[in-house]
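Sharing a structure, written as structure tokens. Questions coming.
The other protein chains are all here in position, but one chain of the complex has been omitted.
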Amino acid sequence: MAGNSYGTLYKITTFGESHGEALGGIIDGCPSGIQLDLEAIEFEMSRRKPGQSAIVTQRKEPDAVQFLSGLFEGKTTGTPIGFIIPNTNQKSDDYSHIKDNYRPSHADYVYDQKYGFRDYRGGGRSSARETASRVVAGAIAKQMLPEIKINAYVSSVGPIHLETPYQDLDFSKIESNPVRCPDEKSAAIMEEYIRDIRKQGDTVGGVVSCVIQNVPVGLGEPVFDKLHAELGKAMLSINAVKGFEYGSGFSGSEMKGSEHNDLYNPDGTTKTNLSGGIQGGISNGMDIYFRVAFKPVATIMQTQDSLDNKGNIAPMTGKGRHDPCVVPRAVPIVEAMAAIVLADFYLINKTY
Amino acid sequence: MAGNSYGTLYKITTFGESHGEALGGIIDGCPSGIQLDLEAIEFEMSRRKPGQSAIVTQRKEPDAVQFLSGLFEGKTTGTPIGFIIPNTNQKSDDYSHIKDNYRPSHADYVYDQKYGFRDYRGGGRSSARETASRVVAGAIAKQMLPEIKINAYVSSVGPIHLETPYQDLDFSKIESNPVRCPDEKSAAIMEEYIRDIRKQGDTVGGVVSCVIQNVPVGLGEPVFDKLHAELGKAMLSINAVKGFEYGSGFSGSEMKGSEHNDLYNPDGTTKTNLSGGIQGGISNGMDIYFRVAFKPVATIMQTQDSLDNKGNIAPMTGKGRHDPCVVPRAVPIVEAMAAIVLADFYLINKTY
Amino acid sequence: MAGNSYGTLYKITTFGESHGEALGGIIDGCPSGIQLDLEAIEFEMSRRKPGQSAIVTQRKEPDAVQFLSGLFEGKTTGTPIGFIIPNTNQKSDDYSHIKDNYRPSHADYVYDQKYGFRDYRGGGRSSARETASRVVAGAIAKQMLPEIKINAYVSSVGPIHLETPYQDLDFSKIESNPVRCPDEKSAAIMEEYIRDIRKQGDTVGGVVSCVIQNVPVGLGEPVFDKLHAELGKAMLSINAVKGFEYGSGFSGSEMKGSEHNDLYNPDGTTKTNLSGGIQGGISNGMDIYFRVAFKPVATIMQTQDSLDNKGNIAPMTGKGRHDPCVVPRAVPIVEAMAAIVLADFYLINKTY
Partner (left out) sequence: MAGNSYGTLYKITTFGESHGEALGGIIDGCPSGIQLDLEAIEFEMSRRKPGQSAIVTQRKEPDAVQFLSGLFEGKTTGTPIGFIIPNTNQKSDDYSHIKDNYRPSHADYVYDQKYGFRDYRGGGRSSARETASRVVAGAIAKQMLPEIKINAYVSSVGPIHLETPYQDLDFSKIESNPVRCPDEKSAAIMEEYIRDIRKQGDTVGGVVSCVIQNVPVGLGEPVFDKLHAELGKAMLSINAVKGFEYGSGFSGSEMKGSEHNDLYNPDGTTKTNLSGGIQGGISNGMDIYFRVAFKPVATIMQTQDSLDNKGNIAPMTGKGRHDPCVVPRAVPIVEAMAAIVLADFYLINKTY
């Protein structure tokens, strides 16, 4: 129990169910004196929210953040920042069909088993709506670390992969298309693919890549709290994530040491960066990059068998807004969690 | 700082450098009354230790564990279990060549940058020798949870992949060959490949797969401490790990929802298990399985450029014992960390 | 940083400034299935709130708790319980006189020094108004542990001490008078004393005693997280607390071992209970009792010198509502923190 906090010195705790009164959270440990750019926070929220384009769910979530504490005259005070995001869309009747039914590959069954019952409306606590609170905390973490650049983007949708190395991409184009893929050509193909999936009433997974630049040398706490271990945990805690790799990742496991080793330049930088900016769990000053795999959303508009709480199998068809590919909306969430991890290590490692 | 502990109620803290006087650790939270099978612990240690076969490093580490507390008349007392593993091989002169030199893709540089100086002998704290302490804690966690079966094995070495699904493998054969691959044919090819790499003075990476069976429903603490997020962090904290995926993993990101969803049987089990035994961060009673990617060991017997602490680039040839493929030895470490994660959740979730 | 959480498995995190938009908190780890008695929660809130009698501050705080998550159909769901308590009294102009001034024995100066500036309105985060959130969490903890009886009461006000041992008191009378002293005669004298202090525009301290009954044997985690050590920390974290003692306390330091030892009855109970229900940091099944010392409130209606942020000393007279003795209002806060500590250990210790 009590798994709803992340971080040691920059600590985020979240609460809220999909269709409860409000979501929200507490950011504890944010340094004082940061003049918060509220528009920048709203921008991140708008990137995550449903209904932003034709290829994502049309469910409307205004997602207006209300800050309740920790700010004074526009600046952070060093005391905990409490915030809420009211749920304006609490129509419970939408979800009566799942009250006693467990949808395949949803958390309905395990919540009932673990807790005895559940708030079934919209998935309750297991809904990805919870990530809205993470985006708030991440947006503030970004403002705490203005020198660090975090850019995530969609690098694959289903079978369509963007193979271009990140160094050859123009990150300023990430927001130029609804897929959030900085390569226009790939983005167009991905978008077309998602439209097709949408027509089928199906969903598809994908991969978000993330690049973090200007990180100082020295972040990370071996042997257990290595920088990439915390990044991995943070990413794996996002709904629908199935895998995490950094630097050479799984493909690095196929390589020889003589190929994989990153040789030094005289200034301590390296000629290659298969290490992904992290050595022995500690940032080495090179770009940090990693990839996060998302499974397809479980709610499809096709008919599939579900289980009810009396042990009966019965066909069920997904209701509600259809989200054929959640991966573009996951981009700001990946960035948010990366920023939270960095903010925490920044505070931990700038000590004594 | 202070990243050398893992766990909340089953908590392991480790200490020790590769060539210091001793390694060791403290296991805090182990329940009382467990009759420890010390031979089983030594068996796990022997699986991890160097020199066990022709394809791994020949460095000798007797790795005899001395328990100093927490046991009385052979049983755990519920108080912290302190243990040490003396280092018998402290020949510091082996390492004078790296005193002022940073080996490529080792942690030498970042330790010097972060801490100002370092115990350079054998990599000091960044050496994988630290994992010996984890194996002790994992071996005890296994004995705490006798009903849970944890089987890890090598599923790829460099470009050679074992494609057989785990359900078709005979785990009793894992220890029958030095590669720890339960498929004899694949094992033979992998072994041959490693011998070749060895002759080249090179190293190669690989993948360890792990299957956990008989896990009860309900382990895991959303939203941040999801079961797979903690497993991921634990695996990523092992030396040389570059990636983690569970269930369908990265390949799941290429699938459609209609293919990926695991349909239920009337008893709550599922017909397929692309979810990898975890839904919404909580175990669902199905087999948990995941894959861990290891990069090739950075120390090769070929000459490569290194950097010295005055900014000079100079060629360096690896000295000491050569470990062409660390992946077979990583198998017990993966199992140990899995057992530690489970023990912790077992204590956390069987509450109230 | 990040000191706004208490607990491991029953974890409370609070936010909020005295005159911000709202206070609130998140209770993480509350078990599922508890039918919450909201009136009982409001009752605890009413015990803490100002304006309840003639001898405490008349500032009005409706303190209506709004639960935003973690409840469904009246029962706890096992997910985090988010709640807010809106501040209805946000008249900032009341506090312009302390904007640049540090009141003696208030936290104004240290907050400015630590954070660079502060929300000066009503003491901001350092206001005891924060304890309202603790009372919510404590009231829920009480409902989680219905078998455990927690009774706190005022045992001294200034120089007036109630010397009667708790065994001879009738706890049902605690709420029968505004002082919350179960001895009517002492209560009358204390009340008279407080009225006199009030007339002087002064304040006075006091002591809250607390008795916890029906605690099972075995709660507490030596060697650092001893039951009384956590109780002590929890009490010392309440505003204005200067001391904590349990069992024989400071007077026990004057005794001989032959007098102080609690001899056993055959059933494991003890004839005396100078130990205060705790041996070696673990509950022994006897009544737990302890005393908490509160200093007088620093805000007095007399004129005292203050310091401004330019280094000038200037006389200042307290404004706002006058709280001559905060101790009766501290009674429910002491109970709340005791309940939170017990709930946490209950979850931690009923494991495996």
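Which chain is which? They are A, B and C, in the order written, and residues in each are numbered from 1.
By definition in this document, contacts are C-beta pairs under 8 Å (C-beta built on N, C-alpha and C of every residue); 3 or more make two chains touch, one makes a residue touch a chain.
Nothing here was measured: the structure is a model prediction, and the numbers come from that model.
A.B. asks: Can you tell me which of C:79, C:151 or C:279 touches the chain that was removed from the display?
C.D. replies: C:279
A.B. asks: Give the residue, chosen from C:51, C:222 or C:320, that touches the chain omitted from the document.
C.D. replies: C:222
A.B. asks: From the list B:11, B:198 or B:256, which touches the chain that is not on show?
C.D. replies: B:11
A.B. asks: Identify the residues of chain B touching the omitted chain, counting contacts across the whole complex.
C.D. replies: Against the missing chain, chain B presents residues 1-5, 7-11, 13-17, 20-26, 28-29, 31-33, 66-70, 72, 75, 77-82, 84, 114-119, 124-125, 347.
A.B. asks: What does the interface between chain C and the hidden chain look like in terms of residue numbers?
C.D. replies: Touch set of chain C with respect to the missing chain: 1-6, 14, 102, 104-107, 109-111, 113-114, 125-126, 130, 156, 158-159, 197, 200, 202-207, 217-218, 220-226, 228-230, 232-234, 236-237, 239, 242-250, 252-268, 270, 274-276, 279-284, 291, 293-300, 302, 304-307, 311-313, 348-349, 351.
A.B. asks: Since one chain has been left out of the picture, which residues of chain A touch it in the full complex?
C.D. replies: 8-9, 31, 144, 346-348, 350-352
Assume only the chains that are shown with their structure count from here on.
A.B. asks: Determine the chain that sits nearest the middle of the structure, using the mean of its CA atoms as its centre.
C.D. replies: A
A.B. asks: Of all chains present, which has the mean Cα position farthest from that of chain A?
C.D. replies: In terms of C-alpha centroids, the chain at the greatest distance from chain A is C.
A.B. asks: What is the distance, in whole Å, between the centres of chain A and chain B, each centre taken as the mean of its C-alpha atoms?
C.D. replies: 27
A.B. asks: Hey, what residues on chain C touch two or more of the other chains?
C.D. replies: 8-9, 31, 347
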